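All protein chains but one are shown in place.
We call the chains A, B and C, going by the order they appear; numbering starts again at 1 in every chain.
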Amino acid sequence: MMYNAGLFQYLSLAGVLFILGVFGVLWRKNAIIVFMSIELMLNAANLVFVTFSRFMASHPDGYVAMQGHMFAFMSMVVAACEVAVGLAIIVVIFRNKKTIDVDDMNLLKG
Amino acid sequence: MISLESYIPALAFLAEAAADAVKTGASEMNFGAGDFFFYLFAVIAVFSAFMVVTAESPISSALFLVVTFFAMAAIYALLSAHFLAVIQVLVYAGAIMVLFLFVIMLLDLRKEELIEKRHWLLGAVGFVVGIALVVLMVASFRLSQNVEVAVKSGTDQEAPDAAKFPAIQESADQIDGSRIEAARFGTTRRVSKHLFREYLFPFEVASLLLLVGIIGVVVISRRRRRRRPPGEVIDEEGAS
Amino acid sequence: MPLELLQLAATASQTAAGSGLPTGRMLIWILLFPLIGMTIWGILGKRLRRETVGTLASLAIGLSFIFSLGFFLAMLVREGHGAYTYTYYTWIAAGKWFSIPFGLRFDHLSAVMALVVTGVSTVIHIYSIGYMRHDHAYWRFFCYLNLFVFFMLMLVLGDNLLMMFVGWEGVGLCSYLLIGFWYDDRNHPAETNEQGTGNAIAGKKAFIVNRIGDFGFVLGIFFIFVTFSLMTNDSAELQKAYAGAAKQLHVTDVEQITPLKFSHLKAIIESWPEGSHLPVMVLTLIGIFLFVGAAGKSAQIPLYVWLPDAMAGPTPVSALIHAATMVTAGVYMVARMSFIYVEAPTAMMVVAGIGALTALFAATIGLAQNDIKKVLAYSTVSQLGYMFIAVGVGAYAFGIFHLMTHAFFKACLFLGSGAVIDFMHHKQDIRGYGGLRKYLPITHITWVIAAYAIAGLPFLSGFYSKDAILEKAFEFAPHGMHWFGYAVFGMGLAGAILTAFYMTRVTALTFWGTPRIPEEKLATFKKPPGTMKAALVILAFLAIIGGYINIPAWWSSDHKGGQYFVTWVQHWTKDKVAEERHFVQHGGAAHDEKAGHDEKAGDDGKAQNDGDKEAAEKPHKEGSEVHEGMSLGMLAFLLTLLSVGVAVIGVAAGMAKYGVKKTGAVPPAEGEKLTPLHAMIKNKYWIDELYEGTLVDPIHAGSKYVLWQGIDVFIIDAFVDGLAWFTLRIGAWVRRLQTGLIPVYVIFMVAGLVAMLIYFFAYGILEMPTFFIKGGGK
Partner (left out) sequence: MNPSGIQLFLKQNFDIQTVMPLIVVAATALLVLLLEATIRGKSRTFLTAVSLVGLGVALLLTLFNFPGAKQSSFYGMVRTDAFAQFFTVIALAAGSLTLLLSANYLPKIKSDTGEFHALVLLAVCGMILMAIGNDLIVLFLGIETMSIAMYILCGIRVDAEKSNESSLKYLLLGAFASAFLLFGIALIYGATGTTNIEALINSGGVLYGISGIKEYQWDTGAYQFAETAAQYFFILGVAFVFLGFAFKIGAVPFHMWTPDVYQGAPTSVTGFMAVGVKAAAFAALIRVFLGIVDFGDLYSSNAIAYQPLMDLKDVLLGVIWLVAVLTMTLGNLSALIQTNLKRMLAFSSIAHAGYALVGVSVALRLSGDDRDAAVGAVMFYLLAYMFMNLGAFGVVIMMNRGNDEGEHLHDYNGLASYRPLVAAAMAVFMFSLAGIPPTAGFVGKFYIFSAAVSAGTVEGYGLYFYSLAIIGVLNSIISVYYYLYPLRNMYFVSAEREHKVELRPLMSASILISTIFVLWIGVMPKGFLSRALEGAKALFFG
């Protein structure tokens, strides 16, 4: 049955979320929303990890394939760090420029 | 077994409901509860993600992101990733989102945020490129459904090459035990067993990473400070 | 005879010293003296007195010269005149088959070059003490100059292509630094070039044009490596050749042979197995690539454009780098790689053809220049063309010979011009000179000697070398095509007549006639200091005697003696002359006749020669030894007569136009018409009018309006500049993409990924699923 939630369905969900994230980065001007979109992409990647981890029958080394879980866990740490640092930078920029519009970040170009 | 799902029965329920999906080699399946919940949360996740990208105010974006994260957590639970589901709620929906909302409030951005008007060329190029990415990715994913392999052609009854795929032999045993496996798979116990053995080193590295994040926030968010000669009284405002 | 004398001297000095011969290890000192000097001036120069810096810098180069001389003498007394080589350490090594040693090679070829470089450099250093006496950056000048000598010696003495390349780039760097030495145009307005471009721009142009040449050089090196290294090519022939080379070089292991080392490459090519052919196509390609490099450095068509601009530098620099040493590096390189060129006649044709074209083309432009240094610059380009004719027709040793004599007389001319410029307060326009003979007598005498040496008048050094080159060109027949040799010969001859003419012109306009600025003003100008005069005298002396180390063969009774220099250099170079001569000897009778034709026809023997091609190609086996020798001597004699003839004609024409009247014919100022000149020289000789009408004026006008302002400035220069402009335009266009906007950058990243995925699909490692293709799927 094609409607059973199998590998394809989970991956497609991840892909759709990922691409929505890409579109968010492309289209939004507000740095915070751009940042949220990136979080969406990271989440999508996590979903892929967990999906594969689950759907993989087992690992030849004899242990259940948990690498995906580990990776997802680590990537949450990474995301947390990035968010913390990124929001700090956004705050500083707002303090200096009174805007967080990414299109106004064009002192550096050419 | 003391595990998270003991405390959160919903997680266990979802995991069990979805266990069928992971059955390898299962033939005909009916549309089950796991499928239903998957589609439910998938629709919620996609819809709210879409709203994150298109919502006019950053506040609503942030709130929709919380919804997405919750839906994702549910989907993790469907995948028997109990631990991750909890972490997802705690870290993402809890900590990270609070941070987002906090910053949005701090910056007081409510008024100016309407959906932006961009140069049409940028929009067009972005659209084309993005759509191309969608098509290519979906195409590749679809291939997971459309296997045309000559290697193991024949019917689905044909025994897999066990020498080449040792995993398959084991998986056959797990078909029946998939419900049990679903309950055990991503428990805190199992995750921690791996996390503090094989993944001890990355775990330590992650603490290093967090240290970087902490220093970073301290350095960045500190207001500019004048250099003081030793002994001078610290100016409270300047220190921030 | 000189050889024996030198041998005697060497033996004497050796016994006097009571010690053995120098060892190869000491070769590094030749390089070290300039390097040490350069370091000291670079760090301490500002704090030292001017005289100290100049004297010690000259001394450093002088010591290098003495060491070179020592090695040269040691080579003379050495058994078999063997070369000195020494490998200090491995510079670059990768894998089993690839190692480039840092080694020096003082052999017959590099000995000559080292002596010329250090010798002329010493003289020019001494001259610079006087010439640069007022300059504020005196120490910097000597620092650069010493660095230049270091790199030039590295180029000359390096025993492999990469070390040569290091020196090659190094001299380019120094040239760049020295051309732009007077970057501050306010101090020296007169020495900017005529287009009004600054010195720094001239320097940059030189550097970049040279890099185009270097591109060819690098490609040549690459192809040599790819073709002759066992690492990249393990064909059976090459392995046999390596085995043979190992035997020849007395090394036990073929792994020690590396094709980038001159001696090893030569051995490989020489021991190419019998019965299998060398890869002539590749060799031709290599030869042409290397020649592109040489053309860049030695200012040949179309890469010569930088050299005239390079005259913006101080005059001693023009003398040393842009006349005597650096620009001849290309000639040296071709001579060094002669074993490749002799196997690739097509590459030789290219070299000789370009050389001949340049010799003629630059000489014609030289006719119309009014800047004294520009005349000399184009003359240098032209003379370099002669050297390339020589190395192109296979007379490598003669090319080196001309290189040496040219170093003497052209350095002398440049230094003379420097003395004049210094005297005239940095005015370089010859229209403002005239009658300087009275004020600069020594400069005048040395100038005349050098000018007639370059013109090829007999008994001066230029005569011996240029005459020999033309003779070899006449005998040149690549792929049996005699007409090519005759064409080269014809162009060389035409160039010679023009050379004689414009040298007379510039001499007359500068030194003869009456001064064109008030005499009372001239009397107040300061005379050049003694160091400058000394340098001029030394070089003029060398310009006289320089030719006698290689007197023409037919002067001696057995037609073999006298060629000391060439015999010496031919220890390394593989002159094809011998074979060609053999061929000519067989076709001797036909050639004698043709030589006669040529003489009567003047400077252009090409038309007739084409017709005689068939006759020349017929083998004549019946000729006896005596007959052949006679015919050879006769031919050489006739050719010599011919070249003397054209030199005399050129000088006479120049005298007729510019030198006979006391006032002289002054070229018109900018914008003035040419016609008033005619009145001045009218009714003199009927030959004048003939020349005026048929030769001088058309050529003069043609060279000025067509060649110089047309082809030189408008096409070749514009092409080189246009290339740069085009590149910059692309850069500017690319820059517009760099908008600074994050979404744009994101789009580029995603587009890159999409392009990559599309490529994957196009390649077929990813496939579209069937639901995208209606009716597809299996």
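One rule holds in what follows: contacts are C-beta pairs under 8 Å (C-beta built on N, C-alpha and C of every residue); 3 or more make two chains touch, one makes a residue touch a chain.
Because the structure is predicted, anything quoted here is derived from the model rather than measured.
K.L.:
Let's see if you follow the contact definition: name the visible chains touching the chain that is missing.
P.N.:
Within the full complex, the chain not displayed touches A, B, C.
K.L.:
May I ask which residue of C:130, C:203 or C:495 touches the chain that does not appear here?
P.N.:
C:203
K.L.:
Based on the whole complex, identify which of C:135, C:169 or C:237 touches the chain you can't see.
P.N.:
Here the residue in touch with the unshown chain is C:169.
K.L.:
Considering the complete complex, identify which of C:48, C:115 or C:231 is in touch with the unshown chain.
P.N.:
With C:48, C:115 or C:231 as choices, the missing chain is touched by C:231.
K.L.:
List the subunit B residues touching the unshown chain?
P.N.:
24-27, 137, 140, 143-152, 155-156, 160, 164-165, 167-168, 171, 197-202, 205-206, 208-209, 211-213, 215-216, 218-220, 222-224, 227-232
K.L.:
In the whole complex, what residues of subunit C lie against the chain that is missing from view?
P.N.:
Subunit C touches the chain not shown through residues 42-43, 46, 89-96, 98, 102, 137, 140, 162, 165-166, 169-170, 173, 176-177, 180, 183-184, 198-200, 203-204, 207-208, 211-212, 214-215, 218-219, 222, 225-226, 231-233, 724, 727-728, 730-732, 734-735, 737-738, 740, 742, 744-746, 748-749, 751-753, 755-757, 759-760, 763-767, 770-771, 777-778.
K.L.:
Considering the whole complex, not just the chains shown, which residues of subunit A touch the missing one?
P.N.:
1-2, 4, 6-8, 18, 21, 25, 31, 34-35, 38, 41-42, 44-46, 48-49, 51-52, 55-57, 59-61, 65, 67-68, 70-71, 74-75, 78, 81-82, 85-86, 89-90, 92-93, 96-97, 102, 105, 107-110
Keep in mind that, in the parts below, only the chains that are shown with their structure count from here on.
K.L.:
Touch graph across the chains, line, ring, star, complete or other?
P.N.:
Per interface graph, the chains form a complete graph.
K.L.:
Identify the chain pair with more contacting C-beta pairs: B-C or A-B.
P.N.:
Counting C-beta pairs in contact for B-C and A-B gives the edge to A-B.
K.L.:
Using mean Cα positions, find the chain sitting nearest the overall protein centre.
P.N.:
Central chain: C.
K.L.:
Using mean CA coordinates as chain centres, what's the subunit A-subunit C distance in Å?
P.N.:
Distance between chain centres, rounded to whole Å: 65 Å.
K.L.:
Mind checking the centre-to-centre distance between subunit A and subunit B? Centres are C-alpha means, answer in whole Å.
P.N.:
One centre to the other, that is 8 Å.
K.L.:
Return the residues of subunit B touching two or more other chains; collapse runs of consecutive numbers into ranges.
P.N.:
118, 126, 129-130, 133, 142, 145
K.L.:
Hey, what residues on subunit C touch two or more of the other chains?
P.N.:
741, 743, 746-747, 750
K.L.:
Going by the contact rule set out above, which residues of subunit A touch subunit C in the complex?
P.N.:
22, 25-27, 34, 102-103, 105-110
K.L.:
Tell me, which parts of subunit C touch subunit B in their complex?
P.N.:
That would be residues 741, 743-744, 746-747, 750-751, 753-754, 757-758, 761, 766-772, 777-778 of subunit C.
K.L.:
Can you name the residues of subunit B that touch subunit A in the complex?
P.N.:
Going by the criterion above, the answer is residues 18, 20-22, 24, 28-32, 34-35, 38-39, 42, 45-46, 49-50, 52-53, 58, 61-62, 65, 68-69, 72, 75-76, 78-81, 83-84, 87-88, 91-92, 95-96, 99-100, 103-104, 106-107, 109, 113, 116, 118, 123, 126, 129-130, 133-134, 137-138, 141-142, 144-145, 166-168, 170-171, 174, 185-186, 190-191, 194-195, 198-199, 202, 206, 209-210, 212-214, 216-217, 220-221.
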